[in-house]
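Every protein chain except one is present and positioned as in the full complex.
A and B label the chains in the order they appear, each numbered from 1.
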Amino acid sequence: MAAKSNLKNMALSLTLVCLVCSAVLGCVYAVTSGPIKDAEIAKTNASIARVLPAFEGQPSAETVEVDGNMFNYYRVPGAGYAVISTVGGFGGPLSLMVGIGEDGIICNTVVLSHSETPGLGAKCQTEASFIDQFKGWDPAAKRLAVTKDGGDVDAITASTITSRAYSAAIANAYNVYLKLRENE
Amino acid sequence: MTEYLLIIVSAIFVNNIVLAQFLGVCPFLGVSNKLSTATGMSGAVCFVITLATVVTYLINKYFLVPLGLTFLQTIAFILVIAALVQIVEIVLKKISPSLYQALGIFLPLITTNCAVLGVALNVVTKEFTFGDAAHMLNLGEATVYALATSLGYGLAMVLFAGMREQLAMNDVPKSFKGLPIALITVGIMAMAFLGFSGIV
Partner (left out) sequence: MSKFGLITKGLLKENPTFVLVLGMCPTLATTTSAMNGLEMGLATMFVLILSNIVISLIAPVVPDKVHIPVYIVVIATFVTVLQLLMQAFVPQVYETLGLFIPLIVVNCIVLGRAEAFACKNSVGDSALDGIGIGLGFTLSLTVIGIVREILGSGSLFGWKFISGDGILAFVMAPGAFLVLGYLMVLFNKLAKR
């Protein structure tokens, strides 16, 4: 059974275990860091491909500050911008990627992460009639707010707060677009 | 100021750590037989969660992130928590024997309470939206979040212990005795807490 404890062997065994474990972890990290990066890039590219028309090459990740908040976005030459926009939804953060063409027309949106109620707010990910209304939306002509608030967005039944958050996220992304055009 | 208020309400009621996030369920079921032990455990958890979150937050920000070692978060945090619990136990024994008597026996159990590691990891990895924009918590917010979360733990624990004391005196069908009826009670409690969702 277990060896008798004294200060020397206690310190020795703890140091030894920590050394061996960090060595193992270092090796595993070295091996997996490449695939982890690839997986992240593949995920982002898949999202960008969904929100913008076909493009070639690797979009570059950039950051911009609008009204004191930082936004991450991807500049896709020839296609437009893919802006990541996060707002507070019903159950927690609701994170979208919004594709906006060079002309300022919204191309498509995709939910990156959410914590909305299953079967209610979570429908913002699946309900086609809700998601598809934003395809080809011109924020300059139509207001990004639910009809209840005097806008033009048809909310998901019984999920006004989620729909409101979704609209706000797109509106924020559009402001990012305006800022970027102004800078160019 | 409103932001802190939102954090507190959200952490205690809306995203209650036990009833909505399922963290720390084992001790929640284990020591809620009596109201007095439940109160003691809640106090100890409160203390350790808040302290551990602050320490791990600082370690993450000033040590792991600058060195690019964030993949070691899990192992670093659990070691810090284990060490902290030991230190708290020793210090408490020295400076406040009466408090040690009240909380002492619960302290060793806390190292493996996943609520502590869960909150510490949540704070450094998740984005939160209180108020408008989503952001990572700063130290002040993290502290308030940890304290409020652990108060939520205490609230759920004390409420549940009160109910369990009543349950023990009732005639429960044999197969339901003990944990099953306790779990079903928690289920109904969780349903009640679901009513808070959306208020923040």
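FYI, a contact is a pair of C-beta atoms (placed from the backbone, for glycine too) under 8 Å apart; a residue touches a chain by one contact, two chains touch by 3 or more.
Bear in mind that the values here come from a model prediction, so they are computed numbers and not experimental data.
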item	value
Which displayed chains the hidden chain touches across the whole complex	A, B
Selected from B:Leu117, B:Ala134 or B:Ala161 as touching the chain missing from the view	B:Leu117
Touch residues of chain B, complete complex, unshown partner	19-26, 29, 71-75, 78-79, 82, 111-114, 116-118, 121-122, 125, 174-176, 179-184, 186-188, 190-191, 193-194
For chain A, the residues touching the chain missing from this view	1-6, 9-10, 13-14, 17-18, 21, 24-25, 28-29, 32, 34-36, 39-40, 43, 113, 117-120
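To be clear about the criterion, only the chains that are shown with their structure count from here on.
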item	value
Centre distance in Å when chain A and chain B are each reduced to the mean of their C-alpha atoms	28
Chain A-facing residues of chain B, complex	15, 71-72, 75, 127-134, 197-198
Touch list for chain A against partner chain B, complex	21, 25, 29, 69, 86-93, 95, 117, 161
